[in-house]
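One protein chain is absent from this view; the other protein chains keep their places.
Going by the order they are written in, the chains are A, B and C; count residues from 1 in each one.
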Amino acid sequence: MDESHSRDSLIKYGVFLALQKIDGEHVKVFRLTPKLKISHEKLKFDGDSVVGKPYGLFEIVSEQCQPLAVEKLIEEEVEQASSSVEPDAAVVKEVLAAVLKQTDSVEGSTDEQTAASPVAIAPSALRLAVDEARQELTQENVLALKKNGTTTSELVAKLVEGNKAYNTRTVFSQSKYIKRKTQKHSDRALILRPTLRLISSSYYTKDADRIANLRIDQLGMILQMAGIHYNKNVVLFDQTLGLVTAAVVERLGGKGKCVHIHRGSIAQSIPCFHSMSFDEKISSTFLPVRISCLLAGKQLPYDTNRPNYKEGPEEKKSKVEEDVEMNEVKPGTSEGGAPFYEVDEAALKRRQDRLDSEKLGLELIDRGADSLIIATRTVDPVSILEILYPKLRSGSTVVIYGPQLKPLIDAYEWLVKKNAIHMQLVDQMYRVQQVLPDRTHPMMSQHVVGGFLLSAIKAIPPPQTVEIAQKFENAD
Amino acid sequence: MDESHSRDSLIKYGVFLALQKIDGEHVKVFRLTPKLKISHEKLKFDGDSVVGKPYGLFEIVSEQCQPLAVEKLIEEEVEQASSSVEPDAAVVKEVLAAVLKQTDSVEGSTDEQTAASPVAIAPSALRLAVDEARQELTQENVLALKKNGTTTSELVAKLVEGNKAYNTRTVFSQSKYIKRKTQKHSDRALILRPTLRLISSSYYTKDADRIANLRIDQLGMILQMAGIHYNKNVVLFDQTLGLVTAAVVERLGGKGKCVHIHRGSIAQSIPCFHSMSFDEKISSTFLPVRISCLLAGKQLPYDTNRPNYKEGPEEKKSKVEEDVEMNEVKPGTSEGGAPFYEVDEAALKRRQDRLDSEKLGLELIDRGADSLIIATRTVDPVSILEILYPKLRSGSTVVIYGPQLKPLIDAYEWLVKKNAIHMQLVDQMYRVQQVLPDRTHPMMSQHVVGGFLLSAIKAIPPPQTVEIAQKFENAD
Amino acid sequence: MAKAVERLKTTESVDSNATDPNAPSFFKYEDRIEEGDTAIVYVCFGVTHAIVVKRGMTLAMKYGALRHEFIIGKPWGSRISATAGYVYLLRPSSELWSRSLPRRTQILYTHDCALILQLLEIKPGSVICESGTGSGSLSHALAMAVAPTGHLYTHDIDESRTKTVEQEFKTHGLSEVTTPVVQDVCKYGFFVSNACDGVFLDVPAPWEAIPHAADAISRSRGGRLVSFSPCIEQVQRACEAMRKFGFVQIETVEIVPRTYKVVQQNRQSLAEFNESGDSLAATTNFGGRDHRKRKAKIEENGAESGKSWTLASGNCTAITFPYNQPTHSGYLTHATLLPV
Partner (left out) sequence: MAKAVERLKTTESVDSNATDPNAPSFFKYEDRIEEGDTAIVYVCFGVTHAIVVKRGMTLAMKYGALRHEFIIGKPWGSRISATAGYVYLLRPSSELWSRSLPRRTQILYTHDCALILQLLEIKPGSVICESGTGSGSLSHALAMAVAPTGHLYTHDIDESRTKTVEQEFKTHGLSEVTTPVVQDVCKYGFFVSNACDGVFLDVPAPWEAIPHAADAISRSRGGRLVSFSPCIEQVQRACEAMRKFGFVQIETVEIVPRTYKVVQQNRQSLAEFNESGDSLAATTNFGGRDHRKRKAKIEENGAESGKSWTLASGNCTAITFPYNQPTHSGYLTHATLLPV
């Protein structure tokens, strides 16, 4: 871990980045290429402006990224914390007082009512007034201020000034308003190396369907129940855009094997794996094996004249385009985005490397892996079990994840018949809490989709009890 | 409501009672008969001792119930509250100091460690020592003290004194210990009239399977989605021991109709309905109709020589016994527990009454009810829809509850084909919170089973659009 | 009592039409729609409009214009064509009303309303106090449950809300069983004392209202208290106050609902997947590039979107939908006050 962290401490072109606004909800994972205009949750900046800077906290002024010291955040936090030692009402009064002092445009009629208004939240007290209609600062004003390099907190103060309705709001809507405005105009962001946590979060909130609704907690359960650690031999079917593959390869740490079963002639549609930018040593455990080889029961040559599967033409095309946009392509190689008919020397070399890896993978399958992971979206797990389960070593772990319960029930039945043991079928609710002084509650709404997890251990069919009975006098 | 409340303000033989310990977890619903020994969550008393006393709070001393003023609880609460204004640590130190002062038998070696121990909970800090082994008060001592009329709080104090391990515990286990001991020896209980809330809670925690896992929140949803209120005409299939039937009949308040579809010749296995002890006016909306009449499409006579269904012999016998134990029998009538061959005059009269009610019920079904509720456990809702849905008035509500999702999905498909609208398929998680100063968290474990709810509205098949098109010039 | 003096304002209910059985009412169960009836125009899942049917009026909505003329005399539950699509005409119920009402405040979810009614142990004849009135969504559910012999006193600090809900009650035939009151129950308590069977609180500082709730509940019958609060800190203070004022059986619960959509389940074998990829999505036919737009479209159609497809019998499954759902509304704390 140390090497990879110290190796490239500055951001450069070609790397994948994870971008998250401070107090933002979503993570964006993308590859940094020259002249990229980045836009994310109302945040806009030139990609070029981060090149050569260290990963971390940035402030964006006039669409340029400037590194920001964390101390700045701490200072602000301490200020805020010292004032929030008082009950909320005091904070609110301060804010109101400040607003009233700074501006003349506020109608004074309802001040008293607001100041005396209750501290906490009641939904029925929430007025559903339309903010924008009452906002005196126009959109143009705001943009102009931003162009001039006004900081976020200054801007929010101005917005609060300009909002006539502000002091007729309840505390709930006031704090919500400040928060919303801060968020909308916040120009602070974290730019970090992608990690599985960030990639998982990014795809889950943006595109849960494409990763089979796999959430980080369930990804963790897959690894835990499969018992993934360095030097383990794992066979994997992955319909989660490479998310599970990336997690397994990372945990292997360069030692062990991760046989990745894929359709087509090369492993594709694994942007999550590519986003991790594993180095050569870590990647060495990644052994892609074609499904057609599994179905045929032997390694097949590459048929250069006729790809051994058909692309569903338009659908597939647009998918490739999208994947390019999502930076599925691994930088520095042509895999994934390259045409399927390769002629040059380098391509032939890569193909030979792939065939070598595949051979290793097929050998491992035949020798018996220690763990089988099926992370499925549409494929019936039983059709995979039928091919791979018989070859597993005894005592190996089997973990099946899927967004639907029924296929897992069928797999459960199948495994019961094969005498698998330690079988568990689980799902889990995952909920984020808002933790703020006097405003602590679970998030009011969030992504709730997930999947189910079936785990088991392969046991050897019972030995002849005669053999044992001979040894024990008091055998049952 | 006023009448029923003032009518019988004192407890008498024959009534159903809901018993709950203060701080206890379960509600027990039972019928008070002479010489009953009641035992519930370590609580024991003579049933006779409550006769003639008002419903409410009791203290049990030497197995006799004595009414207790609520003021007593308030006083204690105020005392407790005033001490818990201080942070927890102070409370704990006080308790510890008190314990140390009162007893000589405590080994002093670990005092300091405990006093300095952290205030809040960490699971890893929880010692799993076996309490009883370290308890100096023997079981006999405890029983003797109880016989002598020692109050619960005195007893707990003695137990704390006698427990050598007490001051080596963390605060978590200390408070848990006190709570557990208080609960175990608490001799305070509420004895109330059964309400749907209490009956629902009682069956859900004790016997969820028999009421199809129906929880109070989902019972509420059934009533809400079906739109039950006074003067509504409802047809109901109930496999929840009469829980849904009781809820509907209560909401009708004596006006409207609740046609209850049942197997056999009389409505049985509805202990929840009987526990409510509805008066004649309220009960008048309850119209039991035999399934066999529905299947035959007409009212059938009673076949006195051959009951038109077979009892699954042993299983059914033991069930009847159990139901008697559970006071399924309505007091003052022989229904439910009576033999099926009735000969006397009164029985003939009751049979005629039942036939009259059934006739009313069948007429309502044919005229068209406003709401159909299917609360099923084993019966396929589609097989009920097929008979009853076509007869519903247009615009009527349909609510189907069941512990399994698949039958509801099938019902959904069926209803889609019949052009039902406003269809919703939902379930819900229901969780109890512990709310205590500095120890607030969801309950660590609880009953989690529940069911699924499908609701819909019956719409009239589309009218010929031609008719409409003539009226509009710009029709689509 | 000081209370009578401090009471801010009571709007007396007018019960002119309550005695007329043919007057418009949420309780009327005629076969056909009459002028003056409140009807719910059901456009599609999640889109409904409540109208009072009146000759000469026209409803403008998503599917164009709908002249009330054509509604009168139609059976309830009818499908009827508007200028740009068809809609259904439904009887009002408290559930449909809460979906259709003009929202003046955030309203409680149906699942919370449903549980609140259970926890209040409400039934015809119950006397209930509520605060605040808000948009009157729960008020309608409460009023319909206590009718015809009970009563609902609903309190709010905002006079305009109270006035509006009073008018709605009149239109819906609920005037006789309701009394809307402009009053801050935290300061001045409830309109009645020693009278009701249940109190529901949805106020920012429930602990301030709890002593007043104890006062409002009938001493001879006892009663139930239910308090709704979004934040755990409010719950903590409320529980403390309930214990202090003699409530028993204090319990806090929360509901997290889950809605499903019924879709075709498409499963493929490994060989089929190898041959044709997963262009066939797991359960639905949306996915790929434009899936966000398609998702939005499906969401609009809601749970009934299945209707537009041919559902192959027996091959259906239910998926959690939409992907983003409410995961918290508030905690419900309930308790009993024993008779004295």
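Brief remarks on what is shown
The definition used in the following text is that a contact is a pair of C-beta atoms (placed from the backbone, for glycine too) under 8 Å apart; a residue touches a chain by one contact, two chains touch by 3 or more.
In this text the structure is predicted, and so the values were computed from the model without any measurement.
Put simply, the hidden chain is in touch with A, B once you look at the whole complex.
Among the residues A:32, A:221, A:244 or A:258, only A:221 touches the chain that is left out of the figure. Within the set B:212, B:225, B:246 or B:287, the residue that contacts the chain not displayed is B:212. Among A:55, A:203 or A:237, only A:55 touches the chain left out of the display. One chain of the complex is left out; on chain B, the residues touching it are 117-128, 170-172, 208-210, 212-213, 237, 239, 263, 291-292, 294-295, 309-312, 315-316, 318-319, 321-322, 377-380, 383-384, 387, 403-404, 406-407, 429, 431, 438-450. For chain A, the list of residues touching the undisplayed chain reads 1-2, 5-6, 9, 20, 22, 54-57, 69-71, 73-74, 77-78, 81, 190, 192, 195-197, 200, 216-217, 219-221, 223-225, 227, 229-233, 250-255, 370, 393-397, 405, 408-410, 412-413, 416, 421-433, 435, 437, 440, 452, 457-463, 465, 468-469, 471-472, 474-476.
The rule is short, and it goes like this: only the chains that are shown with their structure count from here on.
Considering the contact criterion stated above, no chain is in touch with chain B and with chain C alike. When chain pairs are compared by their number of contacting C-beta pairs, B-C comes first. Chain B and chain C have centres, each the mean of its CA atoms, that are 24 Å apart. Per-chain CA centroids place chain A at a distance of 37 Å from chain C.
Averaged Cα coordinates give chain A a centre that lies 43 Å from the centre of chain B. Residue positions of chain B touching 2 or more other chains: 429. Shared contact sites, meaning residues of chain C that touch two or more other chains, fall at 232, 254, 256, 258, 317, 331.
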